[in-house]
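Here's a structure for you.
And then chain A:
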Amino acid sequence: MAPETKNFKEDILFHEFNTTETDYNQRGYHLEVALEVNQVRKFAQKAYDEGFYLVFVTGFHVLSEETAEGTTSGLNGVYQFARYDRLYRIKGQVSVPEDMSLPSICDIYQGASWHERETRDLYGINFEGHPNLKPLLLSDEDRDFHPLLKEEKKLKSLEAVSWTPEALESVDADAKAPSSDSIDS
Partner candidate 1 sequence: MLESDFQKQNRFFLNMGPQHPSTHGVLLIVLEMSGEYVLDPQPVLGFVHRMHEKMAESRPCGGFMPNTARMDYVCALPYNHGYVSLIERKTGIEVPKRAEYIRVITSELNRVASHLLWLGAYLLDLGAFTPILYGFDDREHILDILEDITGSRLTYCYYRFGGVYQDIDDKFVDATRAFIQRLRKRFVIYEKLVTKNIIFIKRTENIGIVSPDMALRYGMTGPNLRGSGIAYDVRKNEPYSVYPEFDFEVPVGAQGDCLDRYMVRIREMEQSLRIIEQALDRLPEGPVRAKVPKNIKLSPGDCNFAVEAARGELSYYLVGDGTSTPYRLKVRVPSYSNLSCLPELGRGILLPDLVSILGSFDLVIPEMDR
Partner candidate 2 sequence: METISILPPELIRMLIAVIIIISFLFLNAIMMGYLERKIAGHVQRRPGPMEVGFHGILQMVVDGVKLLGKELLIPFNVDRTLFRVAPLLSFTPVILPLLVIPFSEKLQARDLSLGLIFIVSMGSVNVMALLVAGWGSNNKYSMFGAMRAVAQSIAFEIPILLSMLAVVLMCNTFSLKEIVGAQQKIWFVVLQPVAFLIYVIAGVAETNRAPFDLPEAESELTAGFHTEYSGMGFSLFFIGEYTNMFIVASVATVLFLGGWHGPNLPYGEYLGVVWFFLKVYFLLFLMIMIRWTYPRVRFDQLLNFAWKYLVPFSFVNILITAVLVKL
C-alpha cells in the first residue's frame, strides 16, 4: 500500500504555529501542531480559511506537569482536520490549563459543537463560549462523571505516550517472538 505523502506546501500555511512534520506512513497524518490555549481559535480559523474540515475534537488524559506557566491539568485537547480536495491531515494538540477550560471553536466550525459537548462529557473540559454545553452522550445526572479520566496509578506522563522515532524500533525488537494469533488464542 504505502500511499505517497504528497507535500502541497500546506506545512507553510501553519508557519505561525509550532509545527512538526510527521511521517504519514507511520502515524496517519502529516502535520502535528503544538498549540497554546490562546492559539486554538486562531488555528481553527486558519484551518477553516484554508478549506480544512473538522475530523474530530477529543482529549486525552496524562499526568499533570509543572511548567513555567504553572501546573497543567494533565488533559490535552486534540483537534484533527483534513481536506476534501487532497490528502492532508493535521493534528493540533493543546494542553488544557488548570482551570479545565479551552476556548470553543464551534462558532467557526459548527460541527465542533457536538464534539466539544462529547469531550466535556468524557473529560470534563469546559469549552468557553460554547452556547449549549449540555451533556450529549451521557445523561444529565452524570454531569460530573467523566468516564475517560484515568485513575492516578494508570496515568502516564506526556513524554511516555508521545511519539519518538526510537520508540517503534524498541518495541519491534522485543516483539519478534514467534507468532500466532492474538485474538484466537
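The working rule: a residue touches a chain if its C-beta (ideal position, glycine included) is under 8 Å from a C-beta of that chain, and two chains touch if they have at least 3 such contacts; residues count from 1.
Behind the choice of candidates: all candidates are chains of the complex that A comes from, given by their letters.
Please read these numbers as outputs of a predicted model, since none were measured by experiment.
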| item | value |
| --- | --- |
| Complex member in contact with chain A (any copy), out of 1 or 2 | 1 |
| Partner candidate 1, residues of chain A touching it in the complex | 1, 3, 25-29, 48, 51, 53-56, 58, 60-61, 78, 80, 82, 84-87, 89, 91, 109-111, 113-115, 122, 135-139, 147-148, 150, 156, 160-164, 167-168, 170-172, 174-185 |
